[in-house]
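Left out: one protein chain. Kept in place: all the others.
Let's look at chain A:
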Amino acid sequence: MKQMIMALALVFLVLGTAGGTSGAAPASGEPIRIGAISSLTGSFATFGSMERAGYALAVDDINTAGGLNGRPLVIDLQDDTSSANTALTVAEQFINSGVPLILGAYSSSVTKPLAVYMARQRVPLLNSNSADDSITKPGSDYVFRVGQNTDAYVKPFFALFKQLGTIKTIAILVSNNALGHSVENSLLTQAKDGGYPVVFDQAYDEGLTDFRPVLNRIKDTGADVLAMSSYEADAVALMRQIKEVNLNAKIFAGAGATGFAIPSFLKGGGDTVEYVITSAAWSPDVHYPKAHELFARLKAFMGGAEPSYHAIRAYAGATVAADALRRAATLSPEGIRAALQTTSLTTPFGTVEFKDFSGFHNQNPLPSILMQVQHRAYVTVWPLDVAVGKVIYPTPVWTARK
């Protein structure tokens, strides 16, 4: 079963590689193979399928445009079954087979141990989608992150709170995992800096699906903001039960993006997710070159399904890898690591540069945006220079909604 899915994934990638040979000077010669680890099955499979699409389209584009100095790029994508142990086994196999660079993984809880392992093996790991601060803080010389960390996810919320002016208290409810705790820490630090008392702070066990007891407690605190971080199914279950217990906050915040910022959140949550504000790494509204075009192409590539920012970030990750491979003096782990460090690239996802700042190491300092669910669609509302709609505030109480 798993092998079958992996085989399908491989076929998919190889087809992706061979597909776009209509360009001017397609790559030929001996291919350069790098590894990629993602969650193609298991609880993070939805996100893994986004990464797979992003990688596949990127490989397609890179090879159509001449590949890596004439040689085609092959991304060998393997499944970690949403488990850290499997990811480590796959990484070991990759390294034993001489792969000089690995992309991935998806989830913070998988990437954290993977990053430690890769640093020990002295092979560079290029991560696109894991947000846990501790992956690049303190980080290592061999771990590079293209995507935003949780500090960056949380930051625009506090800028918004400041502008709104009438926010006083914050309640925090996060899933009990690497991402959740990193979001929780970012929220606590930034709430303290901004002078917002945190009146409730709890983690819940993943797979717990009766949130009513804890939501009733939050209701009693009367917090202005309920900031949450969850993966896919929990985010919808939370919003449904928030409506059910009639918990009213001025802002329902998806502070860790992820489950609150994917198309299935809109579909599964129906009218309960209206007005939710979520941070997000990217939307087609950002002012980066070819952003809208890439979104449309990814959508077509995915057979009409809406891509989330995870697909875009995976695309950016593959583009950054290709850029480093082109510039690397040697195609060894050390050569590629040195090339990655001097990356300065503008992608449709945004500018990618690996910087050291406030305790982070090899972290791309890209800001996040905020999107609000309005009429069952994501509308970019922050920062103001990329916003296409206004924040609806405060969130109407449940009894006043149709």
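The definition used in the following text is that contacts are C-beta pairs under 8 Å (C-beta built on N, C-alpha and C of every residue); 3 or more make two chains touch, one makes a residue touch a chain; residues count from 1.
FYI, contacts and distances are computed from a predicted model.
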From the names "Phage shock protein C (PspC) family protein", "Acyl carrier protein", "Branched-chain amino acid ABC transporter permease" or "ATP synthase subunit c", which one matches the UniProt record for the unseen chain?
"Branched-chain amino acid ABC transporter permease"
Contacting the left-out chain: of A:Arg217, A:Lys299 or A:Arg327, that is A:Arg217
Omitted-chain contact residue, chosen from A:Ala233, A:Leu345 or A:Val386:
A:Ala233
For chain A, which positions touch the chain that isn't shown here?
1, 41-43, 45-46, 176, 202-205, 207-214, 216-217, 220, 232-233, 236-237, 240-241, 243-246, 264, 267-268, 270, 272
